[in-house]
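Every protein chain of the complex appears in place save one, which is left out.
What follows is subunit A.
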Amino acid sequence: MFDDGTPIYRQIADQIKAEIMNGSLEPGGKVMSTNQYAAFYQINPATAQKAFRELVDEGVLYKQRGVGMFVADDARDRLAADFRERFFERVLAPLVREARQAGIPLTDIIDYLRASQDEAAAQTEKGALQ
């Protein structure tokens, strides 16, 4: 963490968002305090606070005075569109660029993705049968 040039507060905000999306932070669940974040990552507490402020502004977290920060009930819905957009921008756009540089036709990539999807579906089915 903290080496890709993105400001640290944004990396922390992104990480909290990822935890909400993957379910390790539940809607209504309490988030660690800024001081806990600061101690864990060894950063200035103001940096952690900035991440929290951003998430509150975006409606992802809400503050209960004197109690702490909590995940908004609709946080996952709010983030879903965001994640989709970022997935295209950060994962797919560079993929297309690199494929072009390597001379790999996009149809090959589509075939590969289809095959992985079929495989995943087969695995799920197999798991369900056992």
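What we mean here is this: a residue touches a chain if its C-beta (ideal position, glycine included) is under 8 Å from a C-beta of that chain, and two chains touch if they have at least 3 such contacts; residues count from 1.
Everything that follows uses one rule, which is that contacts and distances are computed from a predicted model.
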{"item": "Protein name as given in UniProt for the chain not displayed, \"ABC transporter ATP-binding protein\", \"Transport permease protein\", \"Multicomponent Na+:H+ antiporter subunit C\" or \"Carbon monoxide dehydrogenase\"", "value": "\"ABC transporter ATP-binding protein\""}
{"item": "Per the touch definition above, residue among A:P27, A:P45 or A:G68 touching the missing chain", "value": "A:P45"}
{"item": "Full-complex contact with the absent chain, from A:P7, A:G29, A:G59 or A:P105", "value": "A:P7"}
{"item": "In subunit A, positions touching the absent partner", "value": "2-5, 7-9, 35, 38-39, 41-47, 97"}
